[in-house]
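Have a look at this one before I ask anything.
With one protein chain withheld, the remaining protein chains of the complex are depicted in position.
Chain nomenclature is as follows: A, B and C, assigned in order of appearance, with residue numbering initiated at 1 for each chain independently.
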Amino acid sequence: MFFASDNWAGAHKSIAERLLAESADFAAAYGNSDYDKKVEARFSEIFEREVSVFFVATGTAANSLSLASVQRPGGIAFCHQEAHVTQDECGAPEFFSGASRLMPVAGDFGKIDPAELSAKIAAFPEDAVHHGRASAVTITQATEIGTVYSLPEIGEISAIAKKRNLPLHMDGARFANALVALNATPAEMTWKRGVDILSFGGTKNGCWCAEAIIFFNPEQAKEMPFIRKRAAQLFSKSRFISAQFDAYLENGLWLDLARHSNGMAERLRAGIGASNSARLAWPTASNEVFAVIQKSAAKTAEGRGAKFYEWPIPAGMPDLLSEGETLVRLVTSFATTEADVDGFLKCLAA
Amino acid sequence: MFFASDNWAGAHKSIAERLLAESADFAAAYGNSDYDKKVEARFSEIFEREVSVFFVATGTAANSLSLASVQRPGGIAFCHQEAHVTQDECGAPEFFSGASRLMPVAGDFGKIDPAELSAKIAAFPEDAVHHGRASAVTITQATEIGTVYSLPEIGEISAIAKKRNLPLHMDGARFANALVALNATPAEMTWKRGVDILSFGGTKNGCWCAEAIIFFNPEQAKEMPFIRKRAAQLFSKSRFISAQFDAYLENGLWLDLARHSNGMAERLRAGIGASNSARLAWPTASNEVFAVIQKSAAKTAEGRGAKFYEWPIPAGMPDLLSEGETLVRLVTSFATTEADVDGFLKCLAA
Amino acid sequence: MFFASDNWAGAHKSIAERLLAESADFAAAYGNSDYDKKVEARFSEIFEREVSVFFVATGTAANSLSLASVQRPGGIAFCHQEAHVTQDECGAPEFFSGASRLMPVAGDFGKIDPAELSAKIAAFPEDAVHHGRASAVTITQATEIGTVYSLPEIGEISAIAKKRNLPLHMDGARFANALVALNATPAEMTWKRGVDILSFGGTKNGCWCAEAIIFFNPEQAKEMPFIRKRAAQLFSKSRFISAQFDAYLENGLWLDLARHSNGMAERLRAGIGASNSARLAWPTASNEVFAVIQKSAAKTAEGRGAKFYEWPIPAGMPDLLSEGETLVRLVTSFATTEADVDGFLKCLAA
Partner (left out) sequence: MFFASDNWAGAHKSIAERLLAESADFAAAYGNSDYDKKVEARFSEIFEREVSVFFVATGTAANSLSLASVQRPGGIAFCHQEAHVTQDECGAPEFFSGASRLMPVAGDFGKIDPAELSAKIAAFPEDAVHHGRASAVTITQATEIGTVYSLPEIGEISAIAKKRNLPLHMDGARFANALVALNATPAEMTWKRGVDILSFGGTKNGCWCAEAIIFFNPEQAKEMPFIRKRAAQLFSKSRFISAQFDAYLENGLWLDLARHSNGMAERLRAGIGASNSARLAWPTASNEVFAVIQKSAAKTAEGRGAKFYEWPIPAGMPDLLSEGETLVRLVTSFATTEADVDGFLKCLAA
């Protein structure tokens, strides 16, 4: 009953086996082997256009280097106030982009509110040298609190960014989960809606450590080979990332894994919805479920070995809790089983 | 016949299999699992004292964050003029340490000359605010050109550093190869000779991507958790590095692998020494061999599939080449076979 | 009728004349002359304890280098949400402190709310590596909107900072104006209330460009000579700053100038308070006045040559404006005359 995070799971067997299979051979280092290039090329197929791809090894790196690539002196990147980039990366995005700033923007359900975004950007006229200047917008898909931007919502954010020529970055640490939730194609959820740069996450969805930075306009990627190397993210045995993606992308494994973890979340949501002693805190669509449960039930669950985090009420939300209740985050993964879910649901009823 | 670099090899089977075995379970993320802690603790045993250990994923990160941990404003770290940190990391050490500087120091055979080091440090009196100030010394063991500092040589460098209270860092990307070459213990080659911080490399010697930063004085490591996280080197599924080290360090595998690759280098050296048409460029002791061979022999070898790099004459060395000759670097690894070596030697004779 | 900012004024005659007098001689460069040292030493007298003093030339530099001196990786400095450091310095504080972050804190009347500060700091437990960590608190005295922290209020902020061992910095760009408003001594308004580092501003109050960073604990200043030089703020002819401070501090000129500008602000406040067609937006105590006036009156004033800025309603304040009204900021300086003030007041009545 591991619901603490999808990164508590290990790696999918097919991915670990591919790594084992790849371990025997020699190949050119630093991403220069044919194998690396073949796997990189797969992304152009998946996204239905020529893209520039840079493998890195952590989500922190993917987001930070994406933002670094569009850095300007005094630059400000706008993100949701609960975004991972601003909450959980110890200042890495600012560090890698030469002390550019992240500007939190409010919005319900973990999503940037378009009007708020417009207002925040408007506070930085193009030549206002004292205030700094707008340099990028970044959204998280799926969001930190389990919700998913619809395609029109992405388009709306993108239109606001484009008005000021700001590149739009998508933190796709849970890209596959969002994609499956929307039943959309990778192209539809990204460049067709104005996304310029994508952190394409593999780690949370079954890889050991495989993240790809995707530039939909390769011209914007010109500095990236140097940015990545200087950031200590160019791997000598780069194909250990390639091998993970090779297996991950093969025969739609990545989508199957996301469908599985989303399905497990759905099973959790259904069970909680039907429960007398718990309720959903807000609707979610990906592999995260937020529930208000009895503190006693939380205790019971922990006693039976369940792992999960109690969670603070997100900024801007009304207080959701009555006496004796707590908010918990439950994250499912490719490795979550029906037994895990049902076991947890039983704790609620206990 | 892959002699281009030890990082062209994949991963040792035992290491890849351990990764596969570890892939099934759940575990706390970000290095907080018992397994991570157990593997970290192994380093204290190996070094015969309590050490602080930080896993990272590239040698660039290990070196850069080591130096960042001792950074001071206007600081200067002294390294050999051929050192990897200054030649091959795209400025990453400077970047991570807030624009501190690397100061190249001359020295024969890839090793810092103690007198040169003393002179260079002396050029930076403690309070000379214009020049910047000495902040660290870093040596590479084994060196970039296949040689190895003897224990007294390390002690001599260390004594010079200590006179000015400069921390001494060792880039041990090929730590095991040097250790085996010296037949020394890890403690003898490091803190017993005054090394303060070590980049302990696993990648080149059989791992996929496993590097550890070792602080022999845990007090100096206080900032490291934040430095590492901000550098995008804290892995959510950190145990994929732990698993590699677990297998690597088990039953002395790491030393066996280094012995093997050093042995293959010895076989190469012996063959070249006995050759009429080639000669050793200078004596080496680890898994790198530098040879002067006929350009025609290089062509032949490449024609037969051998991979290696022609190499520039290191700075400060006399010209070693006669008409028709070239200098080549030959790197052996855990995966090099006797057949590879013998096959290459045959090319020389051809 | 120049009320746009106190930095629209030139330099006080005594200060400019001192510069002229000093221009003839030779003296050791880079702050090493006896004259520089004499002026630096004056600050220890003024603050009634031994302080370390670093002259710099802009307020941006004073604040940024103060914060840089207490930087930690992943560090976060807490400031009021309207603070100059976060609103008007183009990211300089973050840049100089290696991408540390500024965290805005709410509070009425431009002053950090102690409860808000405690809550914000509490969100960063000491070892929470993902979130970053608390590293400093900075307050602005006088504030950006003309108010002044009382001595107990400073003590309260300081006590919160001290609980977490966070250094407290005071942005004293308008230090003299606040001091005079409180009728306090420099010591009482700073280290006696727990301030550790002060940006002591001279520029806005009659100098051309003279700012001093004051460390009340000289031990904390150890890195500053290098931080300042690397920041391009060590002046070769440093005594042109010393000369400004020499005249500024002589015979209490600095306090006289502040009394004058505060007095001009008081005259403005009195006139506006007595006006039928205008009102004070909120009470201020230093040399800034915020008034709600008729848009037509603003037009009139501009037509008669008055310079001032229309101002946005500060974050968190209720809307202060009725139809046809606008909020204006009026800043007085050492050079403001009674005629200026009375001329402006006449415009309101027009």
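Note that in this section a residue touches a chain if its C-beta (ideal position, glycine included) is under 8 Å from a C-beta of that chain, and two chains touch if they have at least 3 such contacts.
Quick caveat, the model's predicted, so the values are computed rather than measured.
*Asks:* Just name the one of C:A161, C:A335 or C:L348 that touches the chain not displayed here.
*Replies:* C:A335
*Asks:* From the listed residues C:F47, C:F78 or C:F95, report the one that touches the chain absent from this view.
*Replies:* C:F95
*Asks:* Take the complete complex as the reference. Which residues in subunit A touch the chain that isn't displayed?
*Replies:* These residues of subunit A touch the chain that is not shown: 30, 72-74, 98-99, 127, 129-130, 132-133, 223, 225-227, 229-230, 234.
*Asks:* Could I get the residues of subunit C that touch the absent chain, sorted low to high?
*Replies:* Contact residues on subunit C toward the absent chain are 2, 4-5, 7-13, 15-17, 19-20, 22-30, 56-61, 64-65, 89-92, 95-96, 203-204, 208-209, 226, 229-237, 239-240, 307, 335.
*Asks:* Under the stated touch rule, tell me which residues of subunit B contact the chain that is not displayed.
*Replies:* On the subunit B side, contact with the omitted chain comes from 73-76, 87-91, 94-95, 98-101, 129-132.
We take it that only the chains that are shown with their structure count from here on.
*Asks:* By mean C-alpha position, what chain is farthest away from subunit B?
*Replies:* When every chain centre is compared against subunit B, the largest gap points to C.
*Asks:* From the C-alpha centre of subunit B to that of subunit C, how far is it in Å?
*Replies:* 51
*Asks:* Using mean CA coordinates as chain centres, what's the gap between subunit A and subunit B in Å?
*Replies:* 34
*Asks:* Specify, in ascending order, the residues of subunit C that touch 2 or more different other chains.
*Replies:* Those would be 73-74, 98-99, 129-130, 132.
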